[in-house]
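For reference, the structure I am asking about is given below.
A protein chain is absent from this complex, but the other protein chains hold their places.
Just so it is clear, A and B label the chains in written order, and each chain counts residues from 1 on its own.
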Amino acid sequence: MTTLFDAIDPRAFRSYVFWSAVLVFKMLMMSYLTGRKRFGRKVFANPEDAAMTGAREVRTDPEVERVRRAHQNDVENIPLFVAIGFLYLLTGPDVTLAVTLFRLVGIARIVHTLVYAVVVVRQPARMVAWFLAYIPTIYMTLATVVKG
Amino acid sequence: MTTLFDAIDPRAFRSYVFWSAVLVFKMLMMSYLTGRKRFGRKVFANPEDAAMTGAREVRTDPEVERVRRAHQNDVENIPLFVAIGFLYLLTGPDVTLAVTLFRLVGIARIVHTLVYAVVVVRQPARMVAWFLAYIPTIYMTLATVVKG
Partner (left out) sequence: MTTLFDAIDPRAFRSYVFWSAVLVFKMLMMSYLTGRKRFGRKVFANPEDAAMTGAREVRTDPEVERVRRAHQNDVENIPLFVAIGFLYLLTGPDVTLAVTLFRLVGIARIVHTLVYAVVVVRQPARMVAWFLAYIPTIYMTLATVVKG
């Protein structure tokens, strides 16, 4: 029954593992970025955190909220990519197509974070980056539903 | 060592892949739904988004927030279902039971979204739909902890 996994091409799989790990790393960095902003601006969500740094109270801050929104967008998209990327590989897709889709999602999600939370570029920069990851993810999902 | 995956029954696995992909698709659609509500009502979370559409400022809106809460509920539950469904299959469960659990979670999560964010039905509709996905997920998780 290990034949279940026979459809997985090693080259496509290696690309999947690489880009999944890169995006997991990128998403983990959002926690670090939030923490740095919180400590730098003394903006905390919990009284015990504020107490630790001598900040007087819990409050919100536009820069912290921006990083949190970028993080939340990762939360809504990256775990789904990692999950569906694996299931999509089981449908035995064309290797070049699969590798291209993984790369596209990987690069687009990195650009999405950069223009959202690091340099803040005018729209539609973020929207374009978001779509360039969203459309391939939708495609892989539908391909999996149909062929799965 | 590929025997690790020998416990996976192909019929149960096919059902798992299908319902996982369906729920990933459903969850991806929440982003689309949020975007449509945001543009339709000109309600944005970022100044650069508001600027793009001529909206004067960032603000919140009850309808947008409702879709976002439904999306967040997916975020809290669907990736866990996809993860634990796979691990549960490795414990070699009864095929009919496994297929039934996957179907139940799949259908209940779709109904949950419909009564939460599309038609807005009186409680306990949403609570019942939520439980009908939650209980099977808890069951699969505990079965995996015990037999894993």
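Of note:
Throughout what follows, a contact is a pair of C-beta atoms (placed from the backbone, for glycine too) under 8 Å apart; a residue touches a chain by one contact, two chains touch by 3 or more.
The structure presented is a predicted model; accordingly, all values stated were derived computationally and were not measured.
From the set B:Pro10, B:Gly40 or B:Pro124, the residue in touch with the chain omitted from the display is B:Pro124, counting the whole complex.
In the complete assembly, the contact with the undisplayed chain comes from B:Ala83, out of B:Leu33, B:Val58, B:Ala83 or B:Leu132. Counting the whole complex, the residues of chain B in touch with the unshown chain are 1-2, 4-5, 66, 69, 75-77, 79-80, 83-84, 87, 90, 120-124, 126, 134, 137-138, 141-142, 144-145, 148.
For chain A, the list of residues touching the undisplayed chain reads 2-3, 5-6, 8-10, 13-14, 17-18, 20-22, 24-25, 27-28, 30-31, 45-46, 48-49, 51-52, 71, 75, 78-79, 82-83.
Rule of thumb we're sticking to: only the chains that are shown with their structure count from here on.
Matching CA atoms, the turn from chain A to chain B amounts to 120°, rounded to the nearest 5. For this pair, chain A with chain B, the centres built from the Cα atoms lie 17 Å apart.
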